[in-house]
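Below is a slice of the complex: some chains, not all, each in place.
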Amino acid sequence: MRAARIHQHGGPEVLRVDEVPEPEPGPRDVVLRQAGTSVNHRDIWLRKGLSDDTFQIPLPSVLGIDVAGEVVAVGDEVEGFRVGDRALANPYIACGSCHACIRQREHLCADIDISNGAYAEYVVVPENRLVALDASVSDEAASCFANTYITAWEMLVNKARITPDDVVLVWAGTSGLGSAAVDIALLAGATVIATAGQPEKIQTLAALGPDLVLNHYEDDVVARVMEFTGGAGASVVFEHVGHATWGRTIDAAASGARIVNAGLTTGQMLETDAVKMIMKQFTITGSCLGTMAAARGAVRQLNRGRLHPLIGERLPLSEIVEAHRLLDEGRVTGKLLIDVTS
Amino acid sequence: MRAARIHQHGGPEVLRVDEVPEPEPGPRDVVLRQAGTSVNHRDIWLRKGLSDDTFQIPLPSVLGIDVAGEVVAVGDEVEGFRVGDRALANPYIACGSCHACIRQREHLCADIDISNGAYAEYVVVPENRLVALDASVSDEAASCFANTYITAWEMLVNKARITPDDVVLVWAGTSGLGSAAVDIALLAGATVIATAGQPEKIQTLAALGPDLVLNHYEDDVVARVMEFTGGAGASVVFEHVGHATWGRTIDAAASGARIVNAGLTTGQMLETDAVKMIMKQFTITGSCLGTMAAARGAVRQLNRGRLHPLIGERLPLSEIVEAHRLLDEGRVTGKLLIDVTS
């Protein structure tokens, strides 16, 4: 089968579509045939070879973490899936043996692994990381869902525990992760303020239905959030950008706000003023993907027809280099779908 | 009566013991005659005149936030206290009208005020900020309790919600706030790791009963915490120092830890590595004093005989300049009691 791999770290051009053997299922595994997959920032960090432990992989490796498709083979001990079913895979792998895991807190696993291999026609996945997909879900939506929606679900539903009482500020609401956050926050009944940076993205964002849309380059976001909330600020901030927005995240947060953070794309070191932290008594929580509980919750709503990934671009697997180039340059709106069949 | 005031900002020497009128109670107020009070870092920040809004006061002002004593006069509408009763005052004043307050979340008030005036023989306090003290509580303990214990209670009991399942790391466990935290964490059944920086303080700290005592100048605190916890790290970190310990706070925190922070004594800007925040999925929460709920909870345990402020120094009100000098220079172990009667 065809799969896009890196043989060395570097720019988009290190990606190569290779012919590799089709995967065989182990006794508890399922093989999925994919219609598509999608690119994520994590793929770029792996391609570049960032130095943190969490970004180390063997070479060559098939990149990609968004897996969904039709079951074409199952191992002998698989009980929950049959050939012909559809399923979506959670890339989050809890270690099962750290202090968090043995206390049934897999969502806080100290030794998470994240499964790669999605840039391929077929992918093998252990049954226990799969969630069943209804027939009503389109291939396109399924291919562009796993990473962004499970990550945003864990952040908003499980970590921030948003309710209809919250005002949620989402930075970069037309990015893959940001648009998932807008979708989930609206589903949960929250009042949503979202930002984008270019006129056409502003328009795309407005169509998603947030209560207020801001331009994070031109508007004074903090002042506008304060004005919209009568001086209170946002009770939840969905932070996934990093250095470039962090100061405004702190200033736009309400007293007692919950700031959830999965961000480092614009810089890893985040500086926080302790006086603001103490006087506003807000909470900052880091988050990383999500466990099967988050995956099941999010997919239930996908199956229910209430979540709609924003897909801004479509490319065949043969143009994976171009796909990475677009993401590198910030030129993708929502998700970039990769058609693995062509 | 005698009271210690500042007429201008500056070093310890700006404090002057003045003769001022005894306070009269308004209709809902209570006048307390104090045996003693205590000095706190906040008093120093006010004395120095830090620029943040929260540190602005009119001049001249009587400093001091630890108020406790015997009721000597009550206003016409006071119902809960009579002359002869004993009471302790909470210096935290919620505004009552911000978004947090009108949603019954006074602990998250966005416009907290903090009551000064404790460096005096008599203090007037609205009834609704008082908690009754039992006869069994010593004057010394009552005088050295309010700020540190209410602050630590809010951080550990209300914000971090510690349980006997937690391992709590307390920095500077012989400081006023740190020793209150050690006391409360042990009361709550947690396993406690505490640090100090000099041999005699190490000994004082060990006598408080923590499970592990470390020297934060000489020991590799992160390595020792990891070793003691079998590689897990501390599930709660009590941070009240600021810049000097922040990096080690992040590294010693367990996956999923709750870091509670009231600290800025060693520097206000706190830098956090987003990759660590995301991979360990910890939570950082700022905290500032505590509401009447925290005050009532802490005083109940004081009345029950389960909390014991660490008092390392005693000076008369006439030596308030020396008292501030000792606190400025970090030469106080635990609390510095001020005898306001001499």
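For clarity, chains are labelled A and B in written order, and residue numbers in each chain start from 1.
Assume a residue touches a chain if its C-beta (ideal position, glycine included) is under 8 Å from a C-beta of that chain, and two chains touch if they have at least 3 such contacts.
Just so we're clear, the structure is a prediction, and the values are computed from it rather than from any experiment.
Depicted are 2 of the identical subunits; the complete assembly encoded in this structure file consists of 4 such copies.
Keep this in mind: only the chains that are shown with their structure count from here on.
The rotation relating subunit A to subunit B, fitted on Cα atoms, amounts to 180°, rounded to the nearest 5. Here the CA centre of subunit A is 41 Å from the CA centre of subunit B.
Partner subunit A is touched in their complex by these residues of subunit B: 52, 54, 98-100, 105, 107-110, 112, 159, 229-233, 242, 254-256, 261-264, 268-288.
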